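All protein chains but one are shown at their positions in the complex.
Each chain carries a letter (A, B and C) given by its place in the written order, and its residues are counted from 1.
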Amino acid sequence: MKKNELKEKLHEIIFEADTPAGKLFDVVLLIAILLSVIIVMLESVPEYSKLYGRYFNIAEWVFTIIFTIEYLLRLYSVYKPMKYATSFFGIVDLLSILPSYLSLIFAGTHSLMVIRGLRLLRVFRIFKLANFLNEGEVIVKALKASRAKIMVFIIFILIMVSIFGSLMYLVEGQTNSGFDSIPRSVYWAIVTLTTVGYGDISPQTTLGQFIASIIMIAGYAVIAVPTGIVTNELFVSKKNSKVSTQSCRYCSLEGQDPDAIYCKHCGEKLND
Amino acid sequence: MKKNELKEKLHEIIFEADTPAGKLFDVVLLIAILLSVIIVMLESVPEYSKLYGRYFNIAEWVFTIIFTIEYLLRLYSVYKPMKYATSFFGIVDLLSILPSYLSLIFAGTHSLMVIRGLRLLRVFRIFKLANFLNEGEVIVKALKASRAKIMVFIIFILIMVSIFGSLMYLVEGQTNSGFDSIPRSVYWAIVTLTTVGYGDISPQTTLGQFIASIIMIAGYAVIAVPTGIVTNELFVSKKNSKVSTQSCRYCSLEGQDPDAIYCKHCGEKLND
Amino acid sequence: MKKNELKEKLHEIIFEADTPAGKLFDVVLLIAILLSVIIVMLESVPEYSKLYGRYFNIAEWVFTIIFTIEYLLRLYSVYKPMKYATSFFGIVDLLSILPSYLSLIFAGTHSLMVIRGLRLLRVFRIFKLANFLNEGEVIVKALKASRAKIMVFIIFILIMVSIFGSLMYLVEGQTNSGFDSIPRSVYWAIVTLTTVGYGDISPQTTLGQFIASIIMIAGYAVIAVPTGIVTNELFVSKKNSKVSTQSCRYCSLEGQDPDAIYCKHCGEKLND
Partner (left out) sequence: MKKNELKEKLHEIIFEADTPAGKLFDVVLLIAILLSVIIVMLESVPEYSKLYGRYFNIAEWVFTIIFTIEYLLRLYSVYKPMKYATSFFGIVDLLSILPSYLSLIFAGTHSLMVIRGLRLLRVFRIFKLANFLNEGEVIVKALKASRAKIMVFIIFILIMVSIFGSLMYLVEGQTNSGFDSIPRSVYWAIVTLTTVGYGDISPQTTLGQFIASIIMIAGYAVIAVPTGIVTNELFVSKKNSKVSTQSCRYCSLEGQDPDAIYCKHCGEKLND
């Protein structure tokens, strides 16, 4: 009995955020994740690494141990540990502590750095704390609803950059070293269509600049499409949430229009 | 009789995607097109071309033969072969196999490369497979409806870049080699207005930078116009497609919800 | 009488586009303007100017004489010549022919080039021909309605770039030659906020890159504002144009809602 009480108490603190203790835990964890991410970032700067390398190393291990304890407590306090361990955040939690331990077994500069990079995924844990931010759900819902349309849009963009890229390879490839292969030209087309425009590769011939102009204006106008899609989905998902809270007394249909007088399903009069 | 059955069977497999065989055919074809496009792209990379040139050549001919058989089967199985052959995808299908055969007759490096580039149009065949993606139609419908508005917008953009381009030619042309002719200056104005900003040409004088600033802010604000147009068209086309065409027999109210059984205005039963 | 008939006939051809003759005149004029603009542009390219300078010169004078005759006919055929001469397109028409004549009196390379640039304004005449494109009016109406909001937005943008620009002057000015004065830094801030990003000036210090990141993300998010404004105005202006064509039989109020049964002004029943 006592053990279950402890479990429940822990679950409330670690997984929920509606008690003062749970809220405090979440905020402290958020700060710890942020600090650990910042340390990984600073460690990659050669100057800081030389000067403070030892302190960074200690801080890293402190955070690793804290996150390991947290991970074990999560596994202990949850009712179905396997379901947590195989969930998205369960895997991210494990991946964020694993690299430190692996670095003890596998030496070597390069592989070590890969491991450090993976630890940045800890940042994703912030999302788990963001469940009090209901707003995120509205955005995700709108993006999910417009998933198919956005896929079609991205496929269209990819075809466009493939064709324009190979066209530019034919036009500029002979004289301009920036367009010396189709993949490189396609990369340039993506840089141009998305209006990023690095300028490391740019057309030199008049014909090339003419084609580039067409891609730019196309990219400038085409951006309207995903914007239009998401705006409409957001509008619809908001409108749906404004649906009347009335439900029919006879057929129990919910989702009546706010201006409905009679149930649109069974024809009975709705409550005033 | 037997021949017709074969024709119909073939048509079902090649042109339709609602039987398991038809679906399988479409997926296999999609993968073949993608592979063939990737091979054309990789072949253009000098290093790969040197090492694997022979294998690329073989793979190209294999795909060409497969697509040729497919094209002939399409011509055979369709009831009106001429209508297919002159349709958009019929022409694209032919163009995607022609270059390989033409390369046998006409030698020469440069013309050969043009032919390879054309083969990329095979990618468009993906669209033919995309008829199960109904979402694309909504986008195309919205773009078609806003065609006239977008044309006016693009004409306006072209006039703007012409005037700003020649203004910059006058301001910077004497001192800055990037603005040595009006067409080049217009190219720069397009690069700037669309917020691409390569940086290969950029104003040096104070007056030039001032005019550039105006173009940038204009371009930044003006992008709102195509976005507004497409968003509204998407909204309208969605609204129209989601409203039942039924009208109440008793109160004549139109705009009934698609799932309505009774008129939401007078409570009378709607037609089935 | 006869003179008036001629005047009216000319007016119909030159100013209107609803008769076959009027339509033909507009199309021919459109082509002439486009050709004359293209010649001005090509003339600015040094290579072409050397080779075909003489032919360009002749073509220019031909177009100037054609446009002069057109201008005089317009003045003759219109009922109130002064009103036309002082209208926007009247002034543009005059400005598009004046530079050629002025170049006879005032010599000098540079001033001559300014004159050539001004002739590009002829392009604006295309708009006069665009009155059959009703769509343009909807856009212009929406832009006019959102004028005040867009002004506030642009003022806000200008204040933002001033503050961020002078901040960057303090941060990077000592070490980075690109930020050697506040106006230059403000120019850079505009290049960055509008997501143009030439790269001719870019921050080098860590603090400078941090501030630049803030400007970029701000610029990326802030673009939503003009888009939102124009989208809504377009939506409203479209909605208004969908208002019922019914007017009340009793109080003559127009602009009834499409779903209204009773006049919202006097309470009388509307026609079905």
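Quick note on the criterion: a residue touches a chain if its C-beta (ideal position, glycine included) is under 8 Å from a C-beta of that chain, and two chains touch if they have at least 3 such contacts.
Everything quoted here is computed from the prediction, not taken from an experiment.
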item: Chains on display which the left-out chain touches in the complete complex; value: A, B, C
item: Contacting the left-out chain in the complete assembly, out of A:Ser44, A:Asn57, A:Thr86 or A:Gln204; value: A:Ser44
item: Which of C:Val40, C:Val78, C:Ile97 or C:Val196 contacts the chain that the document leaves out; value: C:Val196
item: In chain A, positions touching the absent partner; value: 37, 40-42, 44-46, 110, 113-114, 116-117, 120-121, 123-124, 126-127, 130, 133, 135-136, 138-139, 142-143, 150, 153-154, 157, 183-184, 187, 190-191, 193-200, 219, 223, 226-227, 229-235, 238, 259, 272
item: For chain B, the residues touching the chain missing from this view; value: 195-199, 227, 231
item: Missing-chain contacts mapped onto chain C; value: 148-149, 151-153, 155, 159, 162-163, 166-167, 169-170, 173-174, 180-184, 186, 192, 195-199, 202, 206, 209-210, 212-213, 216-217, 219-221, 223-225, 227-229, 231-232, 235-236, 257, 259-269
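The working rule: only the chains that are shown with their structure count from here on.
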item: Identity of the most central chain, Cα criterion; value: B
item: Rotation angle (°) superposing Cα atoms of chain A on chain C, nearest 5; value: 180
item: Same or different residue numbers at the chain A/chain B copy interface, by half rule; value: different
item: Greatest separation from chain C - chain, by CA centre; value: A
item: Centre-of-Cα separation between chain B and chain A, whole angstrom; value: 28
item: Length of the line joining the C-alpha centres of chain A and chain C, rounded to whole Å; value: 40
item: Contacts with two or more other chains, residues of chain B listed in rising order; value: 153, 183-184, 195-199, 219, 223, 227, 229, 231-232, 235
